[in-house]
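Have a look at the structure below before the remarks.
Of the protein chains in this complex, one is absent; all others appear in place.
Then we have subunit A:
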Amino acid sequence: MLKVENLSKSFGDKKVLENINFEVNKGDIAIITGPSGVGKTTLIRCLSSLEKYDSGKIEISERREEKQYPVGLVFQGFNLFPHLSALENITFPLIKVKKHSKEKAEKQAKELLASLGLEGLEESYEYQLSGGQKQRVAIARALALNPEYLCFDEPTSALDSELREDVGEMLRGIAKKGTGVIVITHDKIFAEKYATKLYELGEQLELRNS
């Protein structure tokens, strides 16, 4: 379980998050909606250790393995490495962080890309991929490291409306395999359709339904 207790974060004098509490289990799709500027992105940046928080706790229990970053993040702009092919985007962290051999990393990366419908695009570079394909490479890169929880920053914002359904199904697939999914979005229709836990972030983070 990922448990957030009384999390607060300010930038200078500006309080962005105040006493945030919530829980996500593995297999959940927790979707947090809310208007722009309310701190949604800051919240998942705290979860994925990109941002330090001022007070409160983030606890992760029942971990599969001890590691430094148990929470992955798929960025809104994906942040793929442009000088590496789709395959290398996935193998590079596997080789450097997980210390896999090149062969093992490539085998795993190819399987992951295939499972996300990206066969034949292994050697493509970022500029050769469409928005949806970039997103899948970014998802594959994050999943390769076997995170306990995976955060998504506005996963539907760069996509055509037909592809939103694909993203939703992909999230379900990821959750089904036992990874906790945490999504922030302003897309309420998407949120209501796919969330197993729906939160709204305003002054406070409120659970809408579960």
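Basically, a contact is a pair of C-beta atoms (placed from the backbone, for glycine too) under 8 Å apart; a residue touches a chain by one contact, two chains touch by 3 or more; residues count from 1.
Operating definition for what follows: contacts and distances are computed from a predicted model.
Missing chain, UniProt protein name, picked from "YeeE/YedE family protein", "Carbon monoxide dehydrogenase", "Imidazole glycerol phosphate synthase subunit HisF" or "ABC transporter permease subunit": "ABC transporter permease subunit". Of A:T33, A:S48, A:Q108 or A:T156, it is A:S48 that touches the chain left out of the display. From the options A:S8, A:N79, A:S115 or A:T196, the residue with contact to the chain not on display is A:N79. Considering the complete assembly, subunit A touches the hidden chain via residues 48-50, 67-69, 72-73, 75, 77, 79-83, 92-93, 96-97, 125-127, 141-142, 145.
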